[in-house]
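With one protein chain withheld, the remaining protein chains of the complex are depicted in position.
== chain A ==
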Amino acid sequence: PLKHNSELFTLTYGALVTQLCKDYENDEEVNKQLDKMGYNIGVRLIEDFLARSSVGRCHDFRETADVIAKVAFKMYLGITPSVTNWSPAGDEFSLILESNPLVDFVELPDNHSNLVYSSLLCGVLRGALEMVQMAVDVRFAQDTLRGDNVTEIRMKFIKRIEENLPVGDE
């Protein structure tokens, strides 16, 4: 795997977010758009991931969590979040990110307090998992850009998707 300098990637994502902010002038709407774009990336990225990682089918949600944190995040973002805060039913967990290349150099201005800057990641995870027949809900529970000490992504398993339902772009 080639090692790239991540600044162009970080600046590209930043340009995308600020352009969306100018286009929509509403943080909630920008969050939605980022999530949608992420979804479209996720449904495609999963193929690349499965081909490159040769991970087998996950037997349960715990295995899925480990693969996401230790293989997928490492492969695409160069970071390994930790998996914690499992719900008693085993259907919900948190990914704790100590760092996030998407937000290098970013400081949110005061007028964007509702912006969830890395919303793209929620969509990517949601879209990718949908293609392996899992419907999940992904959201940011904590965000260093908004003053929290760590960034926490909360993932919840909703249901297994039947194979014969068509899945398209959002």
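In this text, contacts are C-beta pairs under 8 Å (C-beta built on N, C-alpha and C of every residue); 3 or more make two chains touch, one makes a residue touch a chain; residues count from 1.
As a convention for this text, contacts and distances are computed from a predicted model.
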| item | value |
| --- | --- |
| Protein name (UniProt record) of the chain left out of view, among "phenylalanine--tRNA ligase", "Mitochondrial inner membrane protease subunit 1 isoform X2", "Trafficking protein particle complex subunit 2-like protein" or "Potassium voltage-gated channel subfamily B member 1" | "Trafficking protein particle complex subunit 2-like protein" |
| Touching the absent chain when the full complex is considered, from A:I41, A:V55, A:L77 or A:V106 | A:V106 |
| Missing-chain contacts mapped onto chain A | 7, 10-11, 14-15, 17-18, 104-109, 112 |
